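Missing here is one protein chain; the remaining ones are kept as they sit in the complex.
Now for chain A:
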Amino acid sequence: MRKLPVYLVLDTSGSMHGEPIEAVKNGVQVLVSTLRQDPYALETAHLSIITFDERAKQVSPLTELSMFQLPSLTANGTTCLGAALSLLAERIEAEVHKSTAEKKGDWRPLVFIMTDGAPTDNWERGLEDFRKTKCAMVVACAAGQSAQTKVLKKITDTVVSLDTADSMTIKAFFKWVSASVSFGSQKVESTHQEIAGMSELPPPPPEVNIVL
């Protein structure tokens, strides 16, 4: 079975404390229970969650949707985006299988990065590691006014922003992520092609702005 790996890379720094982190938790839960009802996603999509604050941590290893269990998320500390990118690269290398003569490899991963602030570590070094991995699609989300879209633009072309990091807006973002994973799963299953750009994702809701 060729799995479609989905990595959620989530900022759990102190500024996410309170409403934002609760909204993220809720968003992930809704995402998982929605995708479980989608036959394409249930069979192909695998989900992992990497959080970053003072350090980066893979709180959920890449797990098939049916076996996925919600990790506990708490927000405090700084914003080590660079460490998160390095860890992401390392995990993709370890968890996503490459094609061999006897076995078709996994689909290239879909990555969703969400942050609400400026990175506090050497993010360029993390980016260097991350550039070595091959992903089908990387979406970076700047949540709220303090997030730095300029930094995110260096990581990926596909950057979206949320005007505020309140629960309604974050919820809308996760709904869109969920729909994107559905699209991606359906595409690989039906056409054997990967999602190749923003234009192939479902149109984002009004709360999610595309950063040009």
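One rule holds in what follows: a residue touches a chain if its C-beta (ideal position, glycine included) is under 8 Å from a C-beta of that chain, and two chains touch if they have at least 3 such contacts; residues count from 1.
The definition used in the following text is that contacts and distances are computed from a predicted model.
Would you kindly match the missing chain to its UniProt protein name, picking from "YbjQ family protein", "Protein phosphatase 2C", "Glycerol-3-phosphate dehydrogenase" or "Thioredoxin domain-containing protein"?
Options "YbjQ family protein", "Protein phosphatase 2C", "Glycerol-3-phosphate dehydrogenase" or "Thioredoxin domain-containing protein" narrow down to "Protein phosphatase 2C" for the missing chain.
From the list A:54, A:129 or A:189, pick the residue that touches the absent chain.
Among A:54, A:129 or A:189, only A:189 touches the chain that is not shown.
Hey, which of A:2, A:17 or A:57 is the one touching the hidden chain?
For the chain that is not drawn, the touching residue is A:2.
Given the contact definition stated above, which residue among A:44, A:161 or A:182 touches the chain not shown here?
Answer from the full complex: A:44 touches the omitted chain.
List the residues of chain A that touch the chain left out of this view.
Looking at chain A, the ones touching the missing chain are residues 1-2, 33, 36-40, 42-44, 65-70, 99-104, 186, 189-191, 193.
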